[in-house]
Each structure stands twice: as structure tokens, then as C-alpha cells.
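One chain of protein is taken out of this complex; the other chains stay put.
Moving on, here comes chain A:
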Amino acid sequence: MASLGGSSSSSTEYIVRVPKNTSKKYSIMAFNSGDKVNCSSWTQARMERDMSNRRMYGVEETEEGAAGSEFGKKQREEARRKKFGIVTREFKVEDQPWILKVNGKAGKRFKGTKKGGITENASYYIFTQCPDGAFEAFPVNGWYNFVPQAKHRTLTAEEAEEEWGRRNKVVNHFSIMLQRRLREQERGPDDDDEEGEKGGKKKKKKGGRGGDLRIHDLEDDLELSSDESDSSGGEDGDSKPKKKEGDVKGKVKKKKKKKRGSDSEANEDSDDGDFEGLEVDYMSDESSSEEEVGEEKAKSNKEAVPKGIDEASESEEESEEEKQNEEEGKEEEEEEEGKKTPVQTKKKRDSSGESDTSEDSDIDGEAASALFMKKRTPPKRGGGRGSGGSSRTGSRPGTPSIDSASTSNTLRAAASKLEQGKRQVVGGSSESPAAKRLKMESSSTAVTTQSPAPSGKSTPQPPSGKSTPSSSDVQLTEEAVRRYLIRKPMTTKDLLKKFQTKRTGLSSEQTVNVLAQILKRLNPERKNVNDKMHFYLTE
């Protein structure tokens, strides 16, 4: 080592040696600076080759030993591979990645992949200084890039894509992994208890990915028309049975995020997320509403609903729903345990016993539909309600059955009448929608407030007189027939059309019979117009 003095510089020379007989192979262990790896802080480290890529000969194919194996199979397979030119890369141990485990089981894990081509055009040497001052240079044999391995669970690609699609809806990201774990548990050992427990605990939190429920996305048609009255967010699904309002199958919420409680994952209240809380119809096959054809019709009837009615009935809604839910709770549980029914509307009147009005509105159409936008339950429920009225879920105090005796009577009567097959409504006379609405409201309030009688707008009793069990609007009465025939001559067909079975609640046979009787009584005059027999009356 020679030192040369200089004014402002000092230079030193060192001998460089390249040791010849070194048995040690030098390699580089490269970490990304971002990982903040400090090797000197390691207390313990273990390293081994990652042999997971090794494919042993003959093990790829099923190994069976003597049984099932063929004589000379190996050779034949090899010859076959050669024939097809399948070249399997040789498994070189030196090229395999390293697995580095730092600080034991609980510490960090790294995977070191060999970087190729470092010795191709230039050589790397490690210069270390020896105690005697000289430098020793060792050639670098391999370069391995070490990356930390995630210990926490990650989503697979499919799951990640799913979550990506829901990113705007989901705020609670912790639940994502939670659900995944739950699902894995389901798939894995079927430990019912464990699952049920966890399910129960977590169901409130987790967003429903119920197995047998299909949730259709309403993002496309988010006009909050009445059609979409029923929408339970996908999240609701599984939490249903556990909910307090367990029977909130008809989250009759349009766009309103009222019962957000059911949403297990908090939805953002962003502007563009107005529709996010939309509760979606469950397209499950076993919806009870399918049984009710009428409901479909009613649903279709629900066209543009005057907003006013909405708002007006809004305030009632919640309480109504609550109440209704309770009332229907029993039936619903009976019928739809675990099922989500796309209950579009609930019949408000059910609880109030104003079966007629509600039914009427149903059947009538627009005006009525406004009222029943979301407050419908199938008549079956009504029936069940009637019968089970007394045994209603008592979670809510003051359910109608318990309070007002009078109303309960009427309720029961109404309910039983309801049960008569089709949309038979205990006949009220035709009333204007407004009146009906008032009636309903009053009746609902009646029920909630336990007032003995609804404000006397109407009674639920069918008006005496024509005893035909028909809807208030369309009754197959002599009076009605007379009116028609006075107005203009009509054929029997026309008359029948006037008294549609759906509206009158009669079967076609009944209609025919009744109509025939009426005609006999009236004895209208006959006229032939266009080769068709017309009846008419002159007053």
C-alpha cells in the first residue's frame, strides 16, 4: 500500500486479489428499497430453495404402483413425448427461487427469484476489504430479487373483479375479507354450528351474498317509479331471518334509505349514489307473489303514481310497514321463511280491514294502485292474518287484533271474505279514490291508535241490497244491466264484457247465470243489428 501525499488530495493504493480456490459461491440478494429491509435487524434467518416447480418423472401421471400400471408405460410415454416434440425443460436446482424466512414463523417471508442474464455480457464482482488492507474480488454467481410475501389473505382474481364492480357501494372494506372467509368456511368443513354462529353474528354485518338469491341490479332502470317499490339491497339477503323486523320482506322502500339498517355494508351517501341503497327485487323462484296472479296485474297497473299520494302516505309508510310487517310476520314466516318475496306492495288495508277498498284499488287501476304502491300483501296473507290475527307476533304492542274489538271484527270479516279466492273485496260501493285514500289512512290510523272505529267515512261492511259478492264498482246487478241497455242496445257478449269476471269476482259461469236471470227479469226488447241479437230497453 503506497500513500502519495498531495496538497488537498490523498491517494492510496490497494492491491486487488482474486482468490483462486474459493469454495464459496457469491450471490446478490436484492431488496426493493420500498420494503425497508434492514438486514442487520434480523435475529434469525432461514433460506431454502423453492422446489415447487419440480415435476418428477412419472409422477405427473397417476402413480399406482402395481395396480393399474402397464408394462413399459413409462417408456412408451417418453417415446410418445419425443415423437410429438414435447420438450420439457430440465429442472435445475440452481435456477430455482429462494424462500427466505426471517425471524422465525411469525416473521417476514421473502421469495427470491433469479434474475437472468447478468453474467452474459459483463461480470459482477464483490470487492471486500481484507484485514491487511488489500481488496479481494469475488465473482457474483447469481442475482436474486427478493420480494416480501403477503401473509394476509388476498382475493383471487375473480373475487377481486367482483369487488371492483361494487367499489362504489361498499364502504366497509373489512367485510369483504370477512365474507370471503365465511364463504370458505361454508365450502370447507361443514360445521353447522360454527357457520351458523358466525353467520348469525356476521349476518348483520355482512352484505348478503346469499346463495340461492339472485339479485338483479337496478342500476339500469333507476327511475323511481312505483314499479320499483320493492327493492331490498342485495345486502339484505341473508340477514333477513335475523333481523328484528325479520319479516321485512317487503322493504317497501322506493329509493328511500329508510331501513338502512338492513344494509350490512354502509352505503355511501353520495350524490350519484342515490340509487345505491335501492333495494333490489329478489328474483327467487319461490316467491309467494307468483301465486297471486292478481298481484302481477296490480303491479302492472302501477303506473305513474301521483307523487302527492306518495308523500302523503309516506309518513304512514313507516309505521304502516312496521305494523304490517308485524302483522304479516306470522304469515310471512310461514310462507316465506328464508325466502325473499318480491312483494311489490302491501295492502295497507289488510291491517285496517278495509279489504274492499284496497282490493278495489288494486283492481281498479291507477288511482287505486297509487295507494297500494307498496303496500300489498297477497290475499292469502290476509287470510292468514285473519285467522292468525290473534296470534300475531306480539313484538309490537297494540296490534290490531288486540286492540279495537270492532275493528278486529271487521278485520276478520274482511279477511275471511278476502280468502274467497280471487280478489274479492268485501264490497264497498264505488268510492272515489280520494275517499278511499282517506278511508285507508283513517283506517290505518285507526289501527295504530287503537281507536275503536274508523272515522266514519265508510264501513267495511258490504252495503246491503245486492247480495252479490262483487266489487263496489262493477257489480253485476239488475240496475247496472238496465242502465246499459237503456243507453244503447247490446249483445249478450257486450254485456258480459261489461261485467268482467275479474272485476266482479264471479266466475264466468256464475256471471252467465246471473246475467241470464237479470235479463229474464228485465225482459228487454230485442233488435237485430248486423245479424246479431241486441237487447235494449226504453225508459
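The rule is simple: a contact is a pair of C-beta atoms (placed from the backbone, for glycine too) under 8 Å apart; a residue touches a chain by one contact, two chains touch by 3 or more; residues count from 1.
Here, contacts and distances are computed from a predicted model.
S.K.: Given the choices "Calcineurin-like EF-hand protein 2", "NADH-ubiquinone oxidoreductase chain 6", "Small ribosomal subunit protein bS6m" or "General transcription factor IIF subunit 2", state the protein name listed in UniProt for the chain not shown.
M.R.: The chain we cannot see is recorded in UniProt as "General transcription factor IIF subunit 2".
S.K.: Which candidate, A:Ala45, A:Leu155, A:Val512 or A:Leu537, sits in contact with the chain we can't see?
M.R.: Candidates A:Ala45, A:Leu155, A:Val512 or A:Leu537; residue touching the omitted chain: A:Ala45.
S.K.: Among A:Asn121, A:Thr156 or A:Asn523, which residue is in touch with the absent chain?
M.R.: Considering the complete complex, A:Asn121 is the one touching the chain left out.
S.K.: From the listed residues A:Ile28, A:Leu155, A:Met177 or A:Leu496, report the one that touches the chain absent from this view.
M.R.: A:Ile28
S.K.: What does the interface between chain A and the hidden chain look like in terms of residue numbers?
M.R.: Those residues of chain A that touch the unshown chain are 6, 8-20, 23-33, 35, 37, 39-40, 42, 44-56, 59-60, 62-73, 100-101, 121-128, 135, 137, 139-140.
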